[in-house]
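Missing here: one protein chain of the complex. Every other protein chain is in place.
On to subunit A.
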Amino acid sequence: MADEAVFLLLHNEMVSGVYKSAEQGEVENGRCITKLENMGFRVGQGLIERFTKDTARFKDELDIMKFVCKDFWTTVFKKQIDNLRTNHQGIYVLQDNKFRLLTQISAGKQYLEHASKYLAFTCGLIRGGLSNLGIKSIVTAEVSSMPACKFQVMIQKL
């Protein structure tokens, strides 16, 4: 699908662009990841407004998480989250066994150390989407074997 390739290539260039501009200012790895995550945050906020304009109000937090796993993920990545786990105390783990932005990179351990760069934007996407639905959270990602990855969402109770 043409639209998928456009986003994928743009995202890859964005990551390398942020890292290239960082090298000149001697900024370390963490700052680049934060920049990418903040970009994703703003995009996520906008996207969730657009996707929920016709849906009914959500019953509770779990319902919101299910929406993110099913409809939101399908619209952005053309597939659903494969596994959602929670401890019912504000921690959710979203597992995607074939994450769309990682499938082209490797199948296994090669390039594993670079994977976190390509997940930062998506972490921000989730955080932005949730924030506009009224949930303040912290989202992190971990990957042990590509292209499967896990996004951990920690809800912040105000």
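As a working rule, contacts are C-beta pairs under 8 Å (C-beta built on N, C-alpha and C of every residue); 3 or more make two chains touch, one makes a residue touch a chain; residues count from 1.
To be clear about the criterion, contacts and distances are computed from a predicted model.
Per the UniProt record, the absent chain's protein name among "T-complex protein 1 subunit zeta 2", "Cell cycle control protein", "Trafficking protein particle complex subunit" or "PDZK1-interacting protein 1" is "Trafficking protein particle complex subunit".
Across A:L62, A:I91, A:A107 or A:M154, the single residue that touches the chain missing here is A:A107. Of the listed residues A:V15, A:L47 or A:M65, the one in contact with the hidden chain in the full complex is A:V15. In the full complex, subunit A touches the hidden chain at residues 5, 8-9, 12-13, 15-16, 104-108, 110-111, 114, 118.
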